[in-house]
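What follows is an incomplete set of chains from the complex, kept in their original frame.
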Amino acid sequence: MPSTTGPMLATYPKSINLDRAKLAAAVDALNDCAQACTACADACLSEDMVAELTKCIRTNLDCADICATTARVLSRHTGYDATISRTLLEACATACRSCGDECAAHADKHEHCRICAEACRACEQGCRDLLATIS
Amino acid sequence: MPSTTGPMLATYPKSINLDRAKLAAAVDALNDCAQACTACADACLSEDMVAELTKCIRTNLDCADICATTARVLSRHTGYDATISRTLLEACATACRSCGDECAAHADKHEHCRICAEACRACEQGCRDLLATIS
Amino acid sequence: MPSTTGPMLATYPKSINLDRAKLAAAVDALNDCAQACTACADACLSEDMVAELTKCIRTNLDCADICATTARVLSRHTGYDATISRTLLEACATACRSCGDECAAHADKHEHCRICAEACRACEQGCRDLLATIS
């Protein structure tokens, strides 16, 4: 099932102050990362060694919340305010970096951490690619 | 970019009390519908005839919030509680039905409403398909 | 700091199809419960016996998400749709019941679970009081 992000962007009735291709790629990466982080937090919670994964769970929860909110803000174009998008993208890239690092540290033991680390890296890159067109 | 929902489900370390294929399909439909509804609300807000679309915007906002929360709850399997999943899926299918009906009523005038109505229909079906395996 | 829920309700420019006092009480209880559940999940995560609290953490996360979404839906009155409010309130009361039961089972060992159980009970009651005026 292809994402509806791009097709929906194409129907926006006014102009959009961002590169549409990079915007759609960032929103898709954000939603994918939010989903991966939510699932990784729960998978960590069910591991026998959960006591060693509490920082990973916490960072997953933060990253899921921040990515979901960033996807929403980037999906709104009415009354666009570049300063909100820019500072939020910076916070989101920071969260993705932290969560990607944390998950990567467990990637050899837990496949969910390996996949989640990849989603975080892709999302951080998507945020930075879009940021580069704003600032 | 294929969704990480299925691959992440496959890494969950304990058993899952739901049909994995229907679960992954529902979660993907929920995330897609949440994204479409957020974008449709904003597109409606930028239409010149926004005063005629206020009910559509409100229903889009509700549907986006409910779908996003349902996707999260369905992505957790630790300490699974069927009654939470079931009642939330029923509420979500209800919201998708209402939002799909509302968007369908504007589909001939606004392409974003047409695409969003389709996402709502697909999501309602995904919720009902999964519900059928729970109750 | 008194909640702005009641004062904001009083400024809504059109009619509201719900008992305003019960509505404001429910929204405040929902926001309070969402906050308590988010904090309880994190406190559980930092307990030495986290491995025995994984079901509690999961139920806290579900309850936080569902309460937050229910508070948002109940705070919208434009284009009101009773079926969405009713089914969501039922799902929310169910989640609060489950989370309250789970937290109550740990209340003698963990003060955060005791306080959170009380917030869940109050929220379940607030949802049911409002539901009684809808159905």
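The letters A, B and C name the chains in turn, as written, and every chain counts its residues from 1.
The criterion applied here is as follows: contacts are C-beta pairs under 8 Å (C-beta built on N, C-alpha and C of every residue); 3 or more make two chains touch, one makes a residue touch a chain.
Because the structure is predicted, anything quoted here is derived from the model rather than measured.
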Copy count of the single sequence across the entire complex, 3 present | 4
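We adopt the following convention: only the chains that are shown with their structure count from here on.
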Rotating chain A so its CA atoms sit on chain C gives an angle in degrees, to the nearest 5, of 180
Chain B and chain A are one sequence twice: same or different residues at the contact, by the over-half rule?
-> same
Any idea how many Å lie between the Cα centroids of chain A and chain B?
-> 19
State, to the nearest whole Å, the distance from the C-alpha centre of chain A to the C-alpha centre of chain C.
-> 27
In chain C, residues with contacts to at least two other chains | 54, 57-58, 61
Which bits of chain C are touching chain B when the two form their complex?
-> 54-59, 61-62, 65-66, 68-69, 72-73, 76, 78-79, 81, 83-84, 87-88, 90-91, 94-95, 98, 102
Please name which positions on chain A make contact with chain B in the complex.
-> 1, 3-5, 7-9, 11-14, 27-29, 31-32, 35-36, 38-40, 42-43, 45-47, 64, 68, 71-72, 75-78, 110-112, 115-116, 119
Sites on chain A touched by chain C in the complex = 41-42, 45-46, 48, 50-51, 54, 57-58, 61
